[in-house]
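Have a look at the structure below, then the notes.
All protein chains but one are shown at their positions in the complex.
Chain naming follows the written order as A, B, C and D, and within any one chain the residues start at number 1.
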Amino acid sequence: MQVRNEPWKPLIVAFCCNWCSYAGADLAGTNRLNYPADVKIIRVPCSCRVNPLFILRAFQRGADGVIVCGCHPGDCHYTSGNYYARRRMTLLFSMLDYLGIEKGRTRVEWVSAAEGQKFAETMNSFVETIVSLGENKRLEDLRCKTE
Amino acid sequence: MQRIGVFVCWCGSNIAGTVDVKKVAQTLGREPGVVFSADYQYMCSQSGQDLIKDSIKQYKLTGAVICSCSPRMHENTFRKAAAAAGLNPYMVEIANIREQVSWIHKDMAAGTEKAIILGRAAIAKVHLNAPLIAGESPVTKRALVIGGGIAGIQTALDIADAGFPVDIVEKSPTIGGKMAQLDKTFPTLDCAACILTPKMVEAAQHENVRILAYSEVAEVKGFVGNFTVKIRRKARYVKEDVCTGCGLCTEKCPQKKAPDEFNLGLSNRRAIYIPFAQAVPKVATIDPDYCMMLKTGKCGVCSKVCGVKAIDYTQKDEFIEENYGAIVAATGFEPIGLDKFDEFAYSLSPDVVTSLEYERLMNAAGPTGGTLLRPSDLKHPHTIVFVQCVGSRCDEKSEKGVPYCSKVCCMYTAKHAMLTREKYPDTEVYVFYIDVRTPGKNFDEFYRRAVEQYDVHYIKGMVGKVVPENGKLKVQASDLLENRQLHIDADMVVLAAAIEPDKSARPLATMLTASMDTNDFFTEAHPKLRPVESPTAGVFLAGMCQGPKDIPETVSQASACAAKVIGLLNKDRLVGNPCVAHSDELMCNGCSQCANVCPYGAITYADKEFRMPDRTTAVRRVAQVNPAVCQGCGACTVTCPSGAMDLFGFSNNQIMAEVDAICK
Amino acid sequence: MQDRMIARAKELLENGTVDRVMGWKKGEFIYDVTPAVFYTADELEKDFVMNAFTAANVSKYLIAETKKPGRILAFLKPCDSYSFRQLMNEHRVDRDNVYIVGIPSWGKADMEKIRALGITGITDITEKDGDLLVTTVMRETHAVKKYDVYLEKCKNCKSKRIVVYDELLDGENGEDVPNNRFDEVAKIEAMPPDERFAFWRGELSRCIRCNACRNVCPACSCEKCVFDNPKSGVENKAPADDFEENLFHIIRAYHVAGRCTDCGECSRVCPQHIPLHLLNRKFIKDMNELYGDYQAGETEQVRHPVTNYRDDDAEPGIVYTRGGSGR
Amino acid sequence: MNNDVLIPRVGVVTDIRTDTPDVKTFRVIAPGGGKVFEHIPGQCAMLSLPGAGEGMFSITSSPTNREFMEFSIKKCGCLTTALHEMEPGQQVGIRGPYGNGFPVDTAFKGKDMLFIAGGIGLAPLRSVINYCRDKRADYGKVEIVYGARSMDDLVDYREILDEWMTDEGVAVHLTIDRPQEGWDGHVGFVPTYVKELGFDTNMTAVICGPPIMIKFTLAGLTDLGFDKTQVYTTMELRMKCGVGKCGRCNIGDKYVCKDGPVFRCDQLENMPDEY
Partner (left out) sequence: MKRVNRSKLGDLFAKIAEAEALYLPVDAPEGARYEKWAPGKKLSNATNTVRSAKDFFFPQTERLYDVKRSGKTLEIEPPETETESFVLFGVRACDVRSFKILDSVFLADPVDTFYKNRRERATVVALACDRPEETCFCGAFGIDAAAPEGDVSAWFEGDFLYLKAQSEKGEALLAKLGDLLEDADEKDVETQQMRTRWMLSALPLGKVSFEGMKKTDLMDHFKNEKWRSLSEACLGCGTCTFVCPTCQCYDVKEFDDGRKIRKFRCWDSCMYSDFTLMAHGNSRNSQLERFRQRFMHKLVYHPNNHDGEFGCVGCGRCLQKCPIGMNIVKVEKALEATHE
């Protein structure tokens, strides 16, 4: 068994709702606002589509941080989706914290379609947090990490 | 195994500048299932699209991944191109390598690597894509407007003018609503009846409008374009199509002690009555609570005097069922009950009135014939205290009142104060307020006129207590600006009671599966962008039922609402979004959690019989999604513990495949 | 109490109110009682048992039983009644097909705790007042205070109230009881993250994925569990990696969040003594603190905190800022 | 390096033939050419496609074929769907042979053979039929009754027409469930057809097909005077490990993958009806 020996780079999965945050990410691009390439975005219709299973799956497969972005509370395209997401993620994050998973590996941010700047800043700060936390060791699946 | 084509766009140098597009195309070309891979300068150009179309045909592609700009930009373009080549448009996925790669990353190596990963994720998703076909449903070209106030009337008239039949269901014997009870309207001071009653008549005479007054919605089934509504027609005990509205019966009826709702109980009417002179339909109604004939079987005067034999004591509630394509909720409002505001002595003294009652006291058709007389002794009041925000803007934790601003009180109080001062210059008028809110065309000017021209005493402060004493109302108040206590001996106190949605709104919302906020106002589909639609497709909102608003706002919302309805009814068929939820009935527990979170009421339950593997049958309650109503948010899919509920186009497995591909 | 229950059950069978009885059946020893359905008075006389070890929550069996023809008598303890009510709210049981007699429960004993006292070679256990008299093959008799060997779920009982019933065996209902059931959760919350992580690794690494916790849980009554369904993409059968242990238990707790009545069966049946209730209680505690007190199964309320919201709910970031140990 | 029986070898799919709308026949050889392993008629092999799973399939080619093995596979689940999507050149995992196989060198030797198959049930019999054809001298006459729902569902139809029917000493009786245009053969269910045809009771019969067909055919043969000891059947059910250990194929005191899949019908009487 041999462990991958490249220098560690964080891997961050961002779930973005189609209507606000994904558009916010696009706007960050349109405005050429830089954020690290470690962030990979998955488009979902709404933040309420994000199943805790997806988040755990990302960690299992090697993600070091997972961020969920949705419309600002009250602005959900589907009126209430992000409210549900908010409760679900709060509970999930609390449980992860309870199990001793480092605080900050998971985050929720509300980013509107107009907030390209905020999107880039959020991603920069999130990557920074993850870099400071280091590699995800507590929610990893060793089978996915060894050759 | 899918046969996937990968198309990498240069976007001129927009992408190719920071992403090695050739390398992306080559690398992705080696992914399992990819049978064709190419890069091209402008994929969205005609020739780019042709490349996609030709490749689909030549390589018998079952799926396509376009690595290009954001799907928000060209997803539709590429889907159409695919469809033109015979590929189901939902077999196309976009990897966003411009907005999310080339435009934000400067390093070619990092950009290329990320582009490849995003491409891989899209390929992984396409592997699990299935062709989707949008469902279609016909549209019943008829609208239902619930509520016959100004909002409902205006909506109905606009829809009717566009050529679609409309039914107005109104729970009281006449349409007109609250506006019919008003005296003058701010800020122009034109008489409410003068502008409203022509509309009422227009509605009555419009060939496309049917007025179902004294009726209520009993049951709503179906979905956008295809509602079936059961309407209860309450028994009037008067044949509506026979009664001429001559009013003879209402004069001869011996029972004179029924409180007159139209005058808010400030006067009495007969047991058989026509609410007001311009009522539409102008038909008498028997109040079964007061009619001696109905209660004891002894009387029958009205029947004897009726020349056209319109009276029918045996009438029963009837139900009619109609199909509609769209439903408008225009259920309006009512002032809140003041039983929790004993400090203002509302229940202790008849001279403490609500603003709406004050409207009736000022109204020429009101109980005092338009002369301002105080109810207790029918004398002219000389000192009147107006109290603002009674029940509005209350602390959310307090047991009484509502948390929001009722929005219209400041303006109608200014109107009342001004009209009072104009008609009776000897009257002192005090207005106690928290803030005066006058954002509207000519509103602030109007208010300033009240203060400056009519010398209304506006005092920033709250009234603490009103005590009836020796025919006077002792008002204890504070003046916050002067920081002093005030004691005023008033003849009348007028309370600007907060408004709240009509009580009928909540049960109606349940029937419509339309969502409501905690204050029982209907919620709009989007607070900014879809303000006249309910999240439940096919249900629209007009007037106060959506939130406090004044008459011009109500009318404009009503017309906007009508425009939306017309837009819907104009369509022959509705094409749905195929990316909707669906439930695997074999795995569904029927636990109802999904329906609880569905903002659209798209989920219903049915008892279904299942053949078990051991050849027995079992009946189970399972969820069923109406694809015409579902908007595809996915809230239900995460609520479902068994994973029975999934979303087409964004399935659990598709999203997990993307996660896996990204984290590989 | 056993005699009164048998007598009442026989009456209800006799007068046709029910055609069978859900209860507990005697075993080889006093403690290995088995939930069972009794059809005749003879069977009841012979095998029906109610003692310090009849802890099993029978409400889950009623999902299947109430789908059968006829009407079943169910004796529900307070905690069982919460589970049953929750199942009613989820339309999983047919209330009309069950006649519920509420029975009081003053706590059930945990055989594993008796063994943990070091008593071996047990030949007999009898109940006397609040005590259990344990006799061994060496003719010794140990008096064990029942309280000392209470099941975890009984030690931290939340309520003696029966929330759904047709009649009460005692005629009187119990009340909610003051309890400290969140203390242990708070204790773990107060640990530094590393210690917390080590604690849970120590606990969850013992999991053998026997699924006893899931299969006994009245809230885990899915037609097909995602972890058994190859199509779900997360199916797994064995804790093949630490991650799988975490995944299974996090998701299981999450799936029952807002629906878990805290009946404590998961911890009772875990052969590896994993304190699974501490996961469920964590969610309950969080929901109480963040979204207002809520007790699943207590009322007819069908929208629980996870399927509900308020405009001004706390943001997820609160998890990282509120109380406990910071990092 | 571990060399356990559970670890497969690599096989290459060289040819894929579509037999019926849902049955394909795959030809498998070792990467260096030749067969991956030897087998006797009626034995099975475990085929695996990583990501799709592993499953037991009977080897439908005769051991007398020296170049390759064949598998006729009906599409019915995740693995078989993946196998059907393969293209020639695809490598698969293969391990075996498993099971007891037909007693071709003992009980069958010198006997007149009656083969009765329904639908995909022909696949396991094809191996033994061709074995008997290739070793004509060792066996008496060969009669084959084969039926399917329709003409399109007859597996190996070309081989039946071109080879079996033209063989000396081999008689083939085909039937389909319902009349069909272009079919002038017999119409009806296999069990009834067997009774109609009537066979010499000294023959040794082998039945394979859906459980219901096996049940009625066996009853039919008994009516004709066959003893259960003369009738064999084969069942490939629920096998996972192939070596009689994982416990899935345990029915009564038998392990289908080890003690079977070929059973003499009298043996089945003492087995619970769990197949």
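One rule holds for everything that comes next: contacts are C-beta pairs under 8 Å (C-beta built on N, C-alpha and C of every residue); 3 or more make two chains touch, one makes a residue touch a chain.
Since we're looking at a predicted model, the values are computed, not measured.
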item: Partner chains on view for the chain not depicted; value: A, B, C, D
item: Selected from C:Cys79, C:Val226 or C:Val269 as touching the chain missing from the view; value: C:Val269
item: Candidate in contact with the missing chain, chosen from C:Leu117, C:Ala198 or C:Ala240; value: C:Ala240
item: For chain D, residues in touch with the removed chain; value: 1-10, 50-51, 53-55, 76-80, 87, 89-93, 237-238, 240-241, 243-248, 250, 252-253, 270, 272, 274-275
item: Residues from chain A at the interface with the omitted partner, ascending; value: 61, 141, 143-144, 147
item: Touch list for chain B against the chain that is not drawn; value: 30, 32, 612-614, 660-661, 663-664
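Keep in mind that, in the parts below, only the chains that are shown with their structure count from here on.
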item: Most widely separated chain from chain D, with each centre as the mean of CA atoms; value: B
item: Chain B and chain D: spacing of chain centres that average the CA atoms, whole Å; value: 67
item: CA centroid of chain C to CA centroid of chain D, Å; value: 51
item: Length of the line joining the C-alpha centres of chain B and chain C, rounded to whole Å; value: 44
item: Residues of chain B engaged with two or more neighbouring chains; value: 597, 639, 652, 656
item: Chain A residues counted as touching two or more neighbouring chains; value: 52-53, 57, 74, 80, 84, 88
item: Of all residues in chain B, those that touch chain C in their complex; value: 518, 586-593, 596-597, 605, 618-621, 639, 641-644, 652-653, 656
item: Parts of chain C lying in touch with chain A, wherever the complex brings them together; value: 185, 188-189, 193-201, 226, 234, 240-244, 246-247, 250-251, 253-254, 257, 279, 282-283, 286-287, 290-291, 305-311, 313-320, 326-327
item: Contacting residues of chain A [partner chain B, same complex]; value: 11, 13, 18, 22-23, 25-26, 28-30, 32-35, 37, 40-46, 48-54, 57-58, 61-63, 74-75, 77-81, 84, 88, 120, 144
